[in-house]
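Heads up, one of the protein chains got dropped from this complex, but the rest are sitting where they should.
Order as written gives the chain letters A and B; numbering starts at 1 within each chain.
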Amino acid sequence: MAQMSARPAAISDDAYNARLEKIASSPEMREDNITLPYAGAMKLSGAMGVVGILGLLLVVIGAFVYNPKHALAAFEVGLFTVTAASLGSLFLVMIWNMMIAGWHVTIRRHFENAASLLPFCCLGLGAVVLIELWGPGREGSGVLLQWLYAEKQGTFLVEHKAGYLNPLFLGVRWVIYTVVWSFLALRLRALSREQDRTGDRWLSRKARFMSGWGLLITALTTAFAAFDFLMSMDYRFFSTMWGVYFFAISALAAVSLASLVFAGIRSMGRLTGVVTDEHFHDLGKLVFAFTCFWAYIAFGQYFLIWYSNIPEETYYFIHRTTGDWKPLFVALTFAHFVVPFVLLVSRIPKRSTLALGVAGVYMLVLTVADLVWIIRPMVYLGAEGAEAGPGMMGWWLDAAGILGVLGIYGALLIRQTASAPLIPTKDPMLHEAMAHKNYV
Amino acid sequence: MSSIHPDQITAERLAGLRDAPGDYVGPAGGADGSLIEDPAVRAPLVLNDRSFAEVTETVCSYAECGPPKAWLGLITITSLIAAVGTGMILYLIITGVGVWGLNNQVDWAWDITNFVFWIGIGHAGTLISAILCLLKQKWRTAVNRSAEAMTIFAVVCAGIFPGIHVGRVWFAWMLFPIPNSNGIWPNFRSPLLWDVFAVSTYATVSLLFWYMGMIPDLATLRDRAHLRMLQGRERRLTLPMPVGKDIVLPFVPSAERVAAYIYGFLALGWRFSSRHWHRYEAAYLILAGISTPLVLSVHSIVSFDFATSILPGWHTTIFPPYFVAGAVFGGFAMVLFLLIPCRQVMPGFKDLLTLRHLENMAKILLLTGMMVGFAYSMEFFIAWYGGNEFEWSVFINNRANPAEAPYWWAYWTMIGCNVLSPQIFWFRKLRQNPLAIWIVAGFVTVGMWFERFVIIVTSLHRAFLPGEWHMFFPTWVDILTFVGSCGIFATLFLLFLKYLPVFAMAELKAVMPQADPHGGGHGHDPVASVAGGASAGGASASKGVGP
Partner (left out) sequence: MISPANILADIADYMPFMKRPAPRFISESGNRIYGIVAEYADPHAVTVAAEQFRDAGYTRWDVYSPFPIHGMEGHMGIKRTILPVAAFGAAVTGVLAALALQYFTNDIDYQFVVQGKPTNAWEPFIPVTFELGVLLTAFTCIGGMLMLNGLPRWNHPLFSSERFLKVSDDRLIIAVEAADANFDPDATRRLLEESGGTNIELIEDDD
C-alpha cells in the first residue's frame, strides 16, 4: 500500500477499493457465473486430449507407412492454425492494453489463455525444426523445407540465401521466437491473474507498457516466423507481404476461436450479464473486420504477383490456382470472403450466440483451408516444381494431423480456461465493460 | 474574442480571467487533469468542467467574430502563394510538361511525388473519423472536424497533379467511361484508371462525410445568428483595412443576416429531432464502416500505380498496407502540425484539444512510424532474400549507399525523419510536450515527402543499362508548383478555421459526462460515473498537494 500511494493516483485507494467491492458484490459476479464447472471442463478436456493423442499417433504411423512429407504437412496445417490463433490472441491483448480499451475487459481473459498456449505451439515448432533437420524422411535432412534437400545444395538461390536459411540460424531463430512469445504471453497473463488476487490497478499500467514494446517485437518475430516456416518451404518464393498475410490469418483465427469459446461458455449459462449481446456484437464486428482484412491482404499479394506476371513469383501461385488445387482457390475466394461478408454484415447474426458461434467454427475451418492451400501443395511438388497432384488418397492423414493438433490445443485451452475466473475480476475498466452498450 | 457579447462569466472564463467551476486539483495528471495516469480513471475529454453552452460559445465564437487582423495577414500571404501556384499551373498547361525537369528516364518526379504526398495527408481525416469511430475512441471528437477538413483540402491539392501531369488536359474526358472517336473505351485494366475512380470516390465520400458531420453544427450557427437577429444584436459587415479603422459597408445586410442565410441553407433545416438523430447516427456509422475500407483502398490503389509494374524498387507486394500506414502517419503528422499552433493561439482551444489528445496522436505517430519502418526493413530484407540483383541494386546503389547512390541523402532523410524522429515518443515527457510533438510532426511531414520522392525518382533514374541513367533536377516551375499547392492548402484551411465549426460540437457534447442519461448520480449504473469518481477521488487523494 505504501508503494501504491507513490503512484500518480487520481482516485484514492479507499474509493477505488469501494468501487471494486461494489462490482464484486453485484449479482453478475457470483462464483458460478464467472467460472467454468471444473469437473465438466476436465471431462471435456480429457475427451479432446484423447482425440488429439489418437490423431497424432495416426500421423506418426502415417509418416512411416504412408508418406513422411504428407504426415508432416498434415501436422503443420494443424500446428499453424493453433499457432495463428494464439499469436493473434497475443496481438489483440497487447493492442487492447495499448488502447486502454474498456469494452473488451470481460472477454480478455480468454485471449490471455489462448496466448498462454504459445509455449506449446513453440514446442510443436521445435518438433518441426528437429524433424526437418534430422528427420527420418530423407537421407540427410529436409522434409518440407526444400532448401535443406541435398540435391538443392549448391544451386544459386540456396547459396545466395545461405546466410539466412541455414540450420544453425533456423534453430537460433526458433529459440528467439519461443523466448519472446512465451515471455510476453505468460507475463501478461500473470499480471492479469495477479490483479485478480491483489486488486492492484497499477498492474494494468505495467501491462500497457509491456504491450508497447511487445507489439513491436511480436510483429517482427511473427513476420520472420512466417518466412521461416511457411514462405521458405518453397525457398525460391518471396513476398514482402508474407508477414502481414500471416498476421491477418492469426487475427482472424484468434477472434473466430473466441467466438466459438464464448458461444460455448454462454450456452452453458455462464457469464450471464457479463459477456452480453453487446460484446458479441463487437466480437462479431472483429470477425467481420478481420475477414475483410484477410481478403484485402490475400488479394493484394495475389493480385500484385498476378498483375506483374514475373515468373520468379508467379510459379508459386500457378500450381495453387490452376489444376488440382484450383477448386480450393476458388472456394477460398468465395467461402473465405464473399459468404462471411454477406452473412456477417448484418447486426442480427453478430448479436446471436448461436450464429456467431457457428461463424467462429466456420471461419476456423476456412483458416485451416487457407493453411492447407499454403502448405499441402508442397508435398507432392515434383523436384522441378511441377505439380504431381494433391495426393487425395492421404486425406485420412490430413484429417488426423489437423484434428490431432486441434484436439490437444482444445484440451489445453479448456484446462487453462477452467483454472481461473473467466474474466479479470478486478480490472480497473471492468465497470465499463459490464455497462458496455452499442448505441446506434 | 467574440465581438458579440456572451454572458459575462463565460467571457471572463474564456479570457482566462476566471477559473471554471470545479477545477481539477488532484495530485496527478497536470493541473487540469488532462494527463491522468491512473488506470482506474479516464482523463476528461473536455477540461475545466465546461458546460454545453461554453462549448458552443467557444467553438462558435471563432466563426462569429469579425476577421482578426492576424488571420487577414496570414490569408493574404497564403493566397498570394496559392496565386503563384495557379500561375504555374496555367504556365504548364500553356507551355507543356517540358517546363518541369522531367527527362527520358525520370518521367514521373515531383508531380506524382506531390500527388502521393497530398493524397496521403488526405487520409488522416477520414481515418480519425471512421476508424476511430468504429474503435469507439471518444477522443477523436476533438480533432475529427479539422482533420476531415484537412482531408478535403489535401485531396484538392492532390487532384491537381495527376490532372495536369498528362500534358494535354483537354483530353481528360478520356478518363471517364466514354468511348472515343474510334469506339474504344478506357482500359479498366490500367492502374491509372483505378486511380481516377479511387480518388474521385474518396473525394466525394470524404466531402459527404465531412458535410454530414457538420450539418448539426451549421444548424447551431444558424440558430445563434437567428437569435441575435431576433434580439437586435446585429453587426455591420466591414471592409477590413490593414491600418486604421475598418470601413463599414453600406447597403449590405448585417453579418447576422448573411450568416443566418448561408449557414441556414447549408444546415438543410436540421432541427435536432431525436428521430432524425437516430437515422443520422445509423447513417454515420455506415459511412464510417464503408469509409474505413475506402481509406485503405484508395492508398492501396495509389500504390498499385507502382507495384503492378515490373520495375525494381516499385514491384513489391507489401506496398498496399505500407502505403496506407504511411498515409496515416503523414496525415496525423499534418494534423498535429496544424492544430498545435491553433491550440496555442485560439482561446478555449486547449479545453477541447487536451494534452492527452496530443499524446494519443503522438502514440499513433510512433506506431505508424514503426509500421513504415517495418515495411522499409521488409523491403530491404526481401530485396536481398529474393536474390534479384536488380532489386538489390536499387536499394543499395540507388538509395542507401552514400558512395554509390547520388540520392543517398534523400533516403537517409526519409529514414531519419520517419523512423528515427518519432522514437522520442517512447519518453512520456516528450510525447506530452506540444513543442516536441510539433517539431517531430514537421520532420515527419518532410520525411513522408521524401519517402515518395525516394520511391519514385530513385527507382526510375537508373534503368537496366547505364547508358539510360539520368539524374532528376527540379526546375523553378516544379518548385513553385509544389509551394503553390501548399498555399492553396493553407488558404483553404484558414478559411475553414474562420468560417466553419472547428470542433464537432454535437459529437463533443455527446461524449461529455453530463450528456449521459444514465450517469450523473441517478443510480442506474452499478458504479458511479467515471467523471464523478475522478473529481471526488481527486479531492480526497490530494495528499500533500495544495489546491
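Assume contacts are C-beta pairs under 8 Å (C-beta built on N, C-alpha and C of every residue); 3 or more make two chains touch, one makes a residue touch a chain.
The structure presented is a predicted model; accordingly, all values stated were derived computationally and were not measured.
Novice: Could you tell me which of the visible chains the hidden chain touches?
Specialist: Per the touch rule above, the missing chain touches A, B.
Novice: Any idea which of B:F52, B:Y91, B:F390 or B:W412 touches the chain not displayed?
Specialist: B:F52
Novice: Looking at B:Y91, B:W277 or B:F380, which residue reaches the missing chain?
Specialist: Selected residue, touching the omitted chain: B:W277.
Novice: To test your reading of the contact rule: which positions on subunit A touch the chain that is missing from view?
Specialist: 299, 302-303, 306-307, 309, 345-347, 437, 439
Novice: At which residues does subunit B meet the chain that is not included here?
Specialist: That gives, for subunit B, the contact residues 51-53, 56, 177, 179, 183-190, 193-194, 197-198, 201, 204-205, 208-209, 212, 216, 219-220, 222-224, 226-227, 230, 264-265, 268-283, 286-287, 290-291, 293-294, 297, 301, 304, 505-507, 509-510, 514-518, 520, 522.
Everything below uses one rule, namely that only the chains that are shown with their structure count from here on.
Novice: CA centre of subunit A versus CA centre of subunit B: separation in Å?
Specialist: Taking the average C-alpha coordinate of subunit A and of subunit B, the gap between them is 35 Å.
Novice: In the complex of these two chains, what residues of subunit A are touching subunit B?
Specialist: Those in contact with subunit B are residues 5, 7-16, 19, 22-23, 26, 98-103, 156-157, 160-161, 164, 201-202, 204-205, 208, 212, 216, 219-220, 223, 227, 238-244, 285, 289, 292, 296-297, 300-301, 304-305, 307-310, 312, 428-429, 431-432, 434-435, 439-440.
Novice: Taking the complex as given, what residues does subunit B use to touch subunit A?
Specialist: Its residues touching subunit A are 26-29, 33, 36-42, 134-137, 281-282, 284-285, 293, 296, 300, 304, 307-310, 315-321, 363, 370, 374-375, 378-379, 382, 385-388, 426, 525-528, 530, 533-534, 536-538, 540-541, 543.
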